[in-house]
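A single protein chain has been omitted from the complex, and every remaining protein chain is retained in its original position.
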Amino acid sequence: MNVITPAENKWIGTRTVRPDGADKVTGRAAYAADTTMPGMIWGKVLRSPHAHAVIKSIDTSKAEALPGVKAMVTAKDIVDFPTDKSVMLGIQDMRWMCRNVMAREKALFHGHPIAAVAATTEEIAAEACRLIDVQYEVLPHAIEIEDAIKPDAPILHPFLQHEGKPSNIAGTMVAKLGDIEQGFAEAEVVIERTFRTRPVHQGYIEPHACTVSYAADGRATIWSSSQGQFMVRAMTSLLTGVPQSNIRAIPAEIGGGFGAKTIIYLEPLALLLSKKSGRPVKMVMSRDEVMRATGPTSGSLSTVKIGAKKDGTIVAAQGTFYLQAGCLPGSPIRGPVGCSFAPYAIPHVLSVGYDVVCNRSKVAAYRAPGAPIGAYATECVLDELAEKLGIDPLELRHRNSAKTGMKAAYGATFNQVTFEETIEAIQNHEHYKTPLEKNPRPGIKRGRGVASGFWYNAGGESSAQVNLTEDGNVVVITGHPDVGGSRASIANVTAELLGVEHDRVSVIIGDTASIGFSNLTGGSRVTFASAMVVTQSVEKVIGQLKERAAKIWKIDPEAVIYENGACRPAGPNAGQFPPLALKDLAAKANETGGPIGAGVQLNTQGADPGFATHVVDVEVDVDLGIVRVLRYTAAQDVGRALHPSYVEGQIQGGVVQGIGWALSEEYLYDKQGRLDNANFLDYRMPVCSDVPMIEAVVLEIPNPRHPQGVKGVGEAPIVPPLAAIANAVHDALGRRFYSLPMSPPKVTEVMDLPLAAE
Amino acid sequence: MTEIRYLAPGTLEDAVGAFAAAQAAAAGSARILAGGTDLLVQMRAGVVRPGTIIDIKKIEEMTAITEQPDGGFVIGAAVSGATLHDHPRFGQVWPGVLEAINLIGSKQVQGRASPGGNLCNASPAGDSVPAMIAAGAVVTIQGPNGRRTLPVEKVPAGPGRTTLQPGEILVSFTLPPRPKGSSDAYLRMIPRTEMDIAVVGCGVSLTLAGGTVTAARVGLGAVAPVPLLVEDAAKALIGSKLEESALEAAAAACRAACNPINDKRGTIAYRTKVAGVLLKRVTAVAAERAGRS
Partner (left out) sequence: MARIHVTTTINGEPMEFLCEPQQSLLDALRNNLGLTGTKEGCGTGDCGACSITFDGRLTCSCLVLAVEAEGHEIGTIEGMAQGETLHPLQRKFLEMAALQCGICTPGVLIAARALLEKNPDPTETEVRFGLAGNLCRCTGYDKIVRAVMETAAEMRETAS
């Protein structure tokens, strides 16, 4: 594949205004909750007040008698997928999804849906929920990993077995290379530490919402925000029994997802309510519901052991990762198991993950799912190892970097490893070279930390259609919800390849009826995959343009070239005819053979993994235990930045989510197993004044298997920050922290402990 | 579903009459609406479901800021933080009270939230209350039996409860005139830089003469069921030149006054420790301001 070099570009790599921009700064853009329909009514969900309880009975009679109530849905209306047979949709098992959208045998967490009501106003729907009489038999609950895996733990699901016994360990995953025992036998220095992280929420500002209209002919239209309208269609179909062909899912603008909108919560309920009531139904979650009942990512308990030679050669690495799945199986153990040691050339690796169910909301994907958890443990142990060996922590990483052609423990053989380049970018950066004043004022200490990270990246199914309008403009349709500027990148690619001005390109996200199947916006795949299908579609359009010009000129299409937005005769005919611009050919489309346009549908291949290395300076108010980030620099190989601003934006946003995870965000439960901080006041995401500018060092080492050289960007940035910040706090205070978040009470508690003799 | 009435009387008498009548009809069913930044959140959460909402922002006395001839200030209970911030004189005289009020919520919340609401919401962690206590503020209350005044620290009765009698409305805060060499300050500990509830809040008001503290008051928030006036801390400061020993004694008094809980926002040990740390820091700020004025 020919990779276009930056020097040849007019649009690729420039900071154009995004196609959807004007709508978003003027309030016109329609997000999920912005849709209304004539005759629309409102749906609300009744949620479990208990962490774990048998649902003995549900009496809806009083609620149904309330004037204004139009429909009611309980678990018996949802398609049941028996627990003994797996039915997969992508990585989601419908056995679990059907029990997640509505509690079936038991309520499994505080906030688990029990019933849904549709009524003429939101207030009536809420009042109806209060009138539903549910009889529970409250059961003992398990919130934390230790509580869920101890011998006498309350068992959430009798059908889950581990080592032949009912267990809350729902599954395991292993990645290995070499012989781990031999590896540690060869090691001269071994460090083993145990780490804990808390569940953190993706924290998108837009609550889940949808409007669903089910018509008398059995056809349903869904307006909702998600990370994949095709996922919405398929999952809603499976959960409601309405065939996919009868569902049209229209993607609204999405107000943030970060992985959590790769599954659905409301759409099947709204569809069934609409079907029963004969009215369009709108459902909007409150923030409280979002926090209580949509997936955060897992809390974790990890042990990492690394062995090295005295010269810094790492010879063995072992990781054991317990991740909370929430109430139903499916934690992202693949993240820490596969990613933790992947950037390093380690001959002996054993990485084991355990998927642990507990009485929390079912986890959902969150940016590089699970990988930050593994990197936190691994990169902190590497920092300790570097300290013990007297080697610069970046130098230690550099010496042990994986190489192109190596096989990773998780199974893949790397086509291209660009980890060393990210380390060198930080080593050579002014930030890293400038010494830090470690004791600037009494009571204030500063420290610097580094860490690296890895993410798989992904290809997968994508579709695109590129059409020319009669007046010579270009309309591109793709099938991916745009979470962070992918339309801007696609506009740049299209304008570049067609040689037209950027403002003549419109980029639209099609609904499930207007564009071919496209997999989720997730896995850092959208820009990679959609640029690929758009490129191939444009190549077809160019082929058509050449044919039309050839027809007009009455020459062989092979003798036409397309450059700078126009067809020109080439070879023996060069200079014989004046060029025919795209606009001229579009105007003559009908007389030369009909409309001009082409689409491509592919299962895209060739995604290369992402590598990132970060450096951070922190300042600690020692008496209060407050940690602030002073300076942050993040280097990452992105392959090719189609739109540099949105590439930087991915890195900056990912880093700040990592800062929140490291310092202030956590799910807090009370003794009854109820979530105690289901709001933005006490679930502390970083605010604007909490963070500094985040410098993104964008390395462009083209992916040779992509037409523009693109690699996935969005996920790797959240992998290193947890460890980088923990390492910086150690540098400041001389203490290691083995659990997150490093909140003020925890910092002062550790500072008040006597220094352990090491 | 219950019918809700919204009233916006133009006079205090009408407000008191309506409030008393509504409370007589059903205890606790009427709520006063000032900035609404707590009330609307509680209504939305279903924590309170008032039958009558009485908006007091059309009552002039409750939205006025008056500098009195003796140099004191009277602040209407419903004055917003942003309005107080824009007052040309108030922040010069009472910088600590102003910074405490201006720490309630975001800039958006400042556009509405009032010191009266902050006091009557009766959270142990309300930011303005320790500063008002340190300032020696006196509140004016009007009820069915007329007017009365009360030191601000006598208003909170416990989390979410005040000593106001049925039908009584908090009208205004009166802050005393400032002798030369006086100033005040407020600091709170929050995990983030903004948008948090105080884990501990501390207000200090000082008068200095020749470097010696001649008068002091210390208010402490979020360390007990109600914000505290810490007289022992003030005693430790008065007569000192703010030497380390005096500061440590005052800090110890603050720690001793703490009777906090473990909750999602902080632990007992952490809150107690921080109370002492903040006392020293706030005192330093107040002293520097007093020295400058």
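Letters A and B mark the chains in the order given here, with residues in each chain numbered from 1 onward.
Everything that follows uses one rule, which is that a residue touches a chain if its C-beta (ideal position, glycine included) is under 8 Å from a C-beta of that chain, and two chains touch if they have at least 3 such contacts.
Predicted model only: the values in this text are computed from it and were never measured.
For the options A:P113, A:G255, A:G472 or A:G673, the residue in contact with the chain missing from this view is A:G255.
Across B:I53, B:A233 or B:L279, the single residue that touches the chain missing here is B:I53. Across B:L33, B:M189, B:C202 or B:L247, the single residue that touches the chain missing here is B:L33.
Where subunit B meets the missing chain, the touching residues are 1, 3-6, 8, 33, 35-37, 40-41, 43-45, 53, 55, 57, 80, 82, 105-112, 193-195. Not every partner is drawn; the one left out touches subunit A at residues 15, 17-18, 20-22, 24-31, 33-34, 36, 123, 202-207, 253-258, 284, 286-287, 483-485, 488, 643, 645-646, 648-649, 652-657, 679-681, 685-689, 691, 693-694.
Going forward, only the chains that are shown with their structure count from here on.
Between the Cα centres of subunit A and subunit B there is a gap of 44 Å. Across the interface of their complex, subunit A is touched by residues 1, 45, 189, 191-197, 199, 264-267, 269-270, 273-274, 277 of subunit B. Note for the complex: subunit A touches subunit B at residues 123-124, 127, 288, 623-626, 628, 663-664, 668, 676-677, 680-682, 684, 686-687, 689-690, 743-745, 748-749.
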